[in-house]
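Here the complex is missing a single protein chain, while all its other protein chains stay put.
Chain naming follows the written order as A and B, and within any one chain the residues start at number 1.
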Amino acid sequence: MSAALVFYLIAITVFFGCNALMVMGLNLQFGLAGVINLAYYVLVATGGYLVALSVVGPASAQGAGIVTYVGGWHLPWWIAWLIAGFGGAVIATMITLVVVRRLRSDYLAIGTLALGAVAYLLIGNTSSFLNGWTGLSGVAMPLHGIPGLTRMGHSEVFAALVLAFVVLGAWVSHRLTVSPFGRSLRAIRDNEGTAAACGKNVAQLRLKAMIIGGVFAALGGALFIQYIGSISPAMWAVPETIVMFAALIVGGKGNTWGALLGAALVPVGFLEATRFLPAIGSNPDILPALRWVAIGLLLMGFLYFRPQGILPERKTLLWSAPRRVPVGGGGSGALPIGEPPRGRAVAPVAGAATAGARARTDALLAVRHVSKAFGGVKAVQDASFEVRRGSITALIGPNGAGKSTMLGIIAGAVEPDGGSVVLDGTPLPSLAHRVAHRRVGRTFQIPQEFPTLTVLENMMVAPLGQVGEGVWTSMLAPRRWRRAQRGELDRAWELLELFDIDHLAHEYAANLSGGQKKLLEFARALQGEPALLLLDEPMAGVNPELASSLERHIVAIAERGITVLMVEHEMGIVGRICDPVVVMDRGRVLTEGSFDQIREDEDVVTAYLGGGLHA
Amino acid sequence: MPEPTDERELTKQVGRNGAATGHDDRAVALAVRDFSCGYQAVPVVDHVSLQVRHGQVVAVLGPNGAGKSTLLKGVMGLNRRMGGSVHLGEREVTRMAPESLVAAGISYVPQVDNVFPNLSVDENLRMGAFLNPASFRARRQEVVELLPALGEAARRKAGTLSGGQRNMLALGRALMLEPKVLLLDEPTAGLAPAIAAEVWRNIRRVAQTGAAILVVEQNVDFALQGSDHVYVLVSGKNRLDMPSAQAIGNDALGAAFMGR
Partner (left out) sequence: MNLALVMPDLGFGIVTASVLAMGAVGFSMLYGITGVINFAYGDEMTVAAYATYVVNVLLNVNVWISAAVITLGMGFFSVAMARGLVAPFKRRRAGTFALMIITFALGIVFQNLLQVIFGSSFQSFDVSQPRTVHFLGMIYTNQQLVIIAIGIVAMLALHFMLQFTRVGVAMRAMSDNVPLARACGINTPRMTDLTWFLAGLLAGAGGFVLALNTTAFGPSLGETFLLVIVSAAILGGVGRPYGAMVGAVIVGVVTAMSVLVLPAADKTAVALIILVLVLLIRPHGISASAGRT
């Protein structure tokens, strides 16, 4: 092989390797966690600059000009890598805390775009910091001093090193993706509110994804700069981030292989495909410009024809198979939840009476003097009531009474202006994920599923404190979390069978009908083994057949000892299974009692007929 | 506007919509027959029938989730129509798109987002008359006579109006094309009783000009005082149907609401 060819292959390999690391990092931030970070290339630059500062000597006159920069520590190459990685983590944290926490998608995109441009301009214009537009040079390649290696030889070793990094990175990325940690990230990407209701600490998980992505980016940048030998702002201008996004969009986001493929096709493929084109005309700038035109067109083409990429995020078929032949209609023998066998209607009076009789008199949940106002409107005013352990308590009231707000406050999704909510003697914090960890489950009025996760995965987001949700366990202990997952998977299948949707286990949740989504919502809330279940208008938009089925399920749930608090409009079900009934009107708790008492209560009737007028 | 004192006055005030020949013989302006509509596969409104005559105010009441708002939206073509028919006078309009219904003479005032907040009151009215700009000046006069508060606030931005004024503006906007039928979705929602009473007074005055008005209302008292006829829907179906005078103090109403 000629020396030129070898050199070329080495260059390609290094180029691919570095870009692979960068694209994998972006996949963690954007593909998995759904964060739009248009300042991504700043993280790459961080790694590049840090490795340069670590490796070169202190600032001094170099050749024709004065070179000024901070740092210059002349450290060994492997320490430089640690510093670069650490720097990537730090900058990623800063970006997250300053911008990602506060802004939603469109504004986040603009904000990060601006931040990236600010960094570019300020670093370029400030010559004393990182030597301005000229940048740093003279970055030696690692393994420089090892005797016996020709220059070509140690390039080959470096290329091998880069590939080793890629393999390691792919291993980490893959492990993270398939683990419960990755699943939690995807859940957050799909639906933050529901993820929080399932006990996921959204902010913390996002930060972790950003940090890991930042480390990947910085390492990719570090290795690249060590190969090229210099870094200047022109190399990391704003459009470079778009190349990264293009790579992910072309290759396929949400999975490690798509990221690798994208890195091979876009930064590498484009560079190489155009390298051998003869210079067109007399203009040396044409080729790079054409390259950008091609990337722009490629991006637009893919977004139009194949937005999911060449290797789209694969449906995660959790490895267990259904336990019965899914028919979606029949019942099997032993149902573990204690529901009465299908076919026997639960007598309405018996339902309410048994639930009421079974209810102990002690309160599981106590709402005390809770108030909440939105803008000038008082949604909830000094509301207090209790929910007895084991009961099915209804929360009813005319439109605008504040019932949904009340439920949101109990669930920790809405922060009250005053008052407290006490569960089992201890106050509930006003954070949805922490409330979930106190074994409070909830459903939403309009089903809030995770659309790009399968039904079974939706269920598997719900268990609290799963092994493999932490970064280290997900990477290093796959056997442990797989084993732990088995028990939860069994439970998930049981619940899916109970609600007759097990035949849909490997369907994307987005493809379910409205009624099926409602059932999934129930099942998912139960998977978390709640002690208190909050139901927000469970019968809303549900056909009569499904409604009676849901009613039976709710009674069965209560018979198992789970306390239920439900907001409902439909008086039929309230009358049949709920006791007591709490009535709210205009933000206050009007009264409380059995359904029959409520019905005859003049104040209640007036409130309903008077419908939401303010005094 | 003063109460009509004789036949001629009444005819003059009715305007160009429909004939005024006496109370019970007025022609049916809007008829909904066996109508079903909803959002996904399940009909929220289930085989509902009702009718509104020219110059009549008809209230639709019912507990939450009864399908009242869905019914109005269905008539207006804003959701999936699943069966039955809708008639504007003699003409069947069941399948028509919302824009065509506007041109045909039905006007719809939604409960929320019913004005242009950054436009002035006058500009809102101007948009109401968009399809017939030549008539704007004259028509504006008439609408302001009907709802004087709009004349006073003409230059104010709609977003700075209070809730009651906003609803009034929404009503005024809908009147600019002299609709034959007016669909109002909870015009008094969130308003203090005094303002709600004013809104209902305005509704009555608009009806006197001959428009047929179908009002979804939460407040039973106001609805019964202000309307001629009332329908009660429960769970998407017709439950009660009687002249408003009979419904006042009627136990059947309470029973329907409390699910008995």
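Everything below uses one rule, namely that a residue touches a chain if its C-beta (ideal position, glycine included) is under 8 Å from a C-beta of that chain, and two chains touch if they have at least 3 such contacts.
A quick note: this is a predicted structure, and the numbers were derived from the prediction, not measured.
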| item | value |
| --- | --- |
| Which of A:Val90, A:Ala109, A:Leu265 or A:Ala373 contacts the chain that the document leaves out | A:Ala109 |
| Of B:Gly128, B:Pro187, B:Gly210 or B:Gly236, the residue in touch with the unshown chain | B:Gly128 |
| Residue in contact with the excluded chain [from A:Val6, A:Ala117 or A:Val605] | A:Ala117 |
| From B:Ser36, B:Gln56, B:Thr70 or B:Asn114, residue that would touch the chain that is not displayed | B:Asn114 |
| Interface with the unshown chain - residue positions in chain A | 36, 98-99, 102-103, 105-107, 109-111, 113-115, 117-118, 121-122, 125, 239, 242, 245-246, 249, 283, 285-286, 289-290, 292-293, 295-297, 299-300, 303-304, 307 |
| Missing-partner contacts on chain B, residue numbers | 98-99, 102-103, 108, 110, 113-119, 123, 126-128, 130-131, 133, 157-160, 173 |
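One rule holds for everything that comes next: only the chains that are shown with their structure count from here on.
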| item | value |
| --- | --- |
| Residue ranges of chain A touching chain B (in the complex, touch as defined) | 398-400, 513-515, 540-543, 569-572, 574-575, 599, 605, 608-615 |
| Partner chain A, residues of chain B touching it in the complex | 39-42, 44, 63-65, 188-193, 196, 217-221, 235, 253-254, 257-260 |
